[in-house]
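Apart from one protein chain that is not included, each protein chain of the complex appears where it belongs.
By written order: A and B. Residues from 1 in each chain.
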């Protein structure tokens, strides 16, 4: 993996981070070792597999053993932490790992979508799907409602990152700079939302004055 | 968009109608503006994206900004209505918009499946998936059980429309006539089911005499 390949860097970071986060959640729910591994791999692979199917290619995770090894590394780390700590799911470092994975996969999605010639909306949509796909699948497997995505300012950082990627590319920035910009926007927006409790207004909030 | 292209007409109607219905449901559930837009776009795009993946092409919504603009139009209309009315979700016009979207997407699915050389079952299946995909995804995002599809005589009108498309095509009707027949059957069946409370018998109903 040459460091000059932004996709490889982002994909590696995303796979390890999301496998770690997914496996940690499954350990907290007292899944057995098979379930923990499955949730970890599914969290790591779901977004990328959906991205690959949408752009019309066989998912990388099914073709390359390197992808599997990276995800298993994340699962192994989660299991190691889970043996010594009961509450890893709530630890701030898990939230940071999730934000890093979100940023890495949003960027990986934006790169793949751009390489496949999609337009601006396609790049933002694929970046978002790549980023949030893992969390949605983890929630479904853990029997949690996936719509928590909307309450937690979780998908919107990925959307903002995708827009940053499109905008920096449009003004002629090289792929590596666009990748760094995208990943930076996602991490800052996600950590900022967690730290300061950012919220987006509802339609009813706008209507309140007129109706009450 | 030439009016002589049945797919373009049906796709346009379906995108606006389903974005409106999905966004209206999300407003009722007090989602924030980002969530309302996401549910609206997902409701508008889900069925067509699944259709496109099944026939092996990159989803139109990722390639064409026109698709996005039409869906955003539906979302904007829903937000405008939501500011002045609290209960748009229950209004009969929302049910009509949903029936029109169902009919338009069933027809769009039947046209695409036929163009890709699928057989009779494939055309009916893709028409149904294209039509109900948006509602299923909206229900999942809103944390409602998707099986309400079966209780509401919702998917069966799309199946009947797909059968009408295949049947009229088989007897040599031109594509535009088959499209009108399909859309008409879906709208009439759906509105009829809502108005008259049509139900399909269960297996237990057949067995009642023999067992009790």
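We adopt the following convention: contacts are C-beta pairs under 8 Å (C-beta built on N, C-alpha and C of every residue); 3 or more make two chains touch, one makes a residue touch a chain.
This structure is a prediction, so every number in the text was calculated from the model and none was measured.
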| item | value |
| --- | --- |
| Of A:27, A:158 or A:193, the residue in touch with the unshown chain | A:27 |
| Touching residue (missing chain; options B:55, B:83 or B:191) | B:55 |
| Among A:8, A:73 or A:140, residue touching the chain not depicted | A:140 |
| Touching residues (missing chain, whole complex) on chain A | 27, 30-36, 38, 49, 53, 56-59, 61-65, 68, 79, 82-84, 86, 140-143 |
| Missing-partner contacts on chain B, residue numbers | 53-56, 113, 116, 118-122, 125-126, 145-147, 150, 155-156, 159, 199-204, 206-207, 210-211 |
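One rule holds in what follows: only the chains that are shown with their structure count from here on.
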| item | value |
| --- | --- |
| Intercentroid distance (Cα basis), chain B paired with chain A, Å | 30 |
